[in-house]
Every structure is written in C-alpha cells, then in structure tokens.
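A protein chain is absent from this complex, but the other protein chains hold their places.
Our next item is chain A:
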Amino acid sequence: MNSTVVRALLVRGMLAGLGAGTAALIFAYLVGEGPVDAAIAFESAGAHHEAGGEELVSRSVQSTAGLATGMLVFGVAVGGIAALAFCFALGRIGRFGPRATAALTALAAFLTVYLVPMLKYPASPPAVGNPDTIGDRTVLFFLMIALSVLLATLAVLLGRRLAPSWGNWNASVAAGGAFVAAVTLAMVVLPSGDNVPRGFPATDLWEFRLASIGIQAVLWTVFGLLLGYLAERVLEPRAAESRASALTA
C-alpha cells in the first residue's frame, strides 16, 4: 500500500521534473544561449585548441536539440531524486502539508545542490577553464555539492534537537547560523577553482552566470509548485478536490 504511494509520488516527481526541465529549457534558450555564443566567439578569436578541429556537433544542434536533451534529462533525473527526498521529508520536518513540503524540498535542493556550491565553483562558459585541470575541477565541484548537502542535513538534525528546549524560531536560527558558518569554513579551506583567461569580457561572464542561476531558479520553482500540486492529489484527494471546486464555483 505505502509502496504504491511512493511509486505514485516518484512518477509524479519525474513528470514535475519534465515540466520544470521544459521551463528551464525555454529560459536557457532565450537567456543563456547569447552568453554561450559570445564566449565561443571569444574562444575562436583566440584560436587555440578546439577552434581548429572539425565540429562533431554543430552549434545550431548544440543550442537546440542538444540543449533540450540536457535540460529535459536533467529535469527528470533531479525530479526523481527530489521526489524521493520529498517522500522522506513528508511528515518528518514539521506540520507541513504536501504542497508546503514540496516547496520546501525544492527550495532546499536549489540552495544546497546548486546555489551554495556555485558560490565557490560557479558555472563557467566555454573558453573559461583550463582543459588540463578538468579532473581537479570536477572532483572539487562534486565534493562541494556533497559537503553542502551533508552540512545542511546536519543543520536540520541540529535544529530538530534544539527545537524542544529553544523553541522553533531560535532553533531554526541557530541551525541556519551553524550551516552558514560551516559552509564558509569549507569554502575558505578548499582551493579556488577560477581560471578565467586574460581578456575575457567580464560582462559576458556575469551574464552567463546570471543566466545559469536563473535557469536553476526557474527549474526548482516550477518543480516545487508542480510536485506540490500533483502530490496533494495523491495524498489528500479531498483537500485538493475542495480547493478545485472552490476555484470553479
């Protein structure tokens, strides 16, 4: 019985991820492709490694079908994982209904898996990043994500431990403060990953990174709202129905 509920939520999580990936794709196509093209133009002007070789996948395919593949597969995959986190969080993080739990799960994922790690190792356009250090940069990038998720989990456990004696507000503030302090320490200790070539336009770098933040913000916002809507219809069909009839009445 419960296993069917988990399966139903998982399927809806992946559907919500597909919808979120579609929204992110539209945003990325409209806002993100400009800075990518500008970076590639800078790279070709410098005419080093990749520019000379034969193109395996043309730019017009990369910026349409390629971009769509990446965004949609990413959306479905993180949607599935976030739905599992939602199943775990439901009823365990306080008195929140399905929609609030879905919104909080999406917010937590955006913050811990994307925003906090990107403060240390931000998204970089083509031409930024030395191909010789791709191994180190990949390890540090995933290490930062793992650390951020781990520290956030510890902070939530700390908050729950303190809540009975300190009250919900003070416990949440203390847990949030501990998370910020621990993440700051990790960022100070880990090596810097930046490798911007001389002469790369600062405006283009800023626009690229802003587009990257926007893509992830769109993805997780749409995901949280869609999953909440779909999950409520699975878990509390009567509440969902009465809300729908209040709208149409």
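Throughout what follows, a contact is a pair of C-beta atoms (placed from the backbone, for glycine too) under 8 Å apart; a residue touches a chain by one contact, two chains touch by 3 or more; residues count from 1.
Everything below uses one rule, namely that contacts and distances are computed from a predicted model.
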Chain excluded from display, named as in UniProt, from "Cytochrome c oxidase subunit 1", "Phenylacetate-CoA oxygenase subunit PaaC", "CbtB-domain containing protein" or "Peptidoglycan glycosyltransferase MrdB": "CbtB-domain containing protein"
Hidden partner chain, touching residue among A:57, A:188 or A:202: A:57
Hidden partner chain, touching residue among A:147, A:215 or A:230: A:215
On chain A, residues whose C-beta touches the chain left out of the figure: 2-3, 5-7, 10, 28, 32-33, 36, 50, 56-57, 61-63, 65-67, 69-71, 73-74, 76-78, 80-81, 84, 87-88, 90-92, 95-98, 101, 114, 117-118, 121-126, 129, 131, 134-135, 137-139, 141, 193, 208, 211-212, 215-216, 235-236, 238-239, 241-246, 248-249
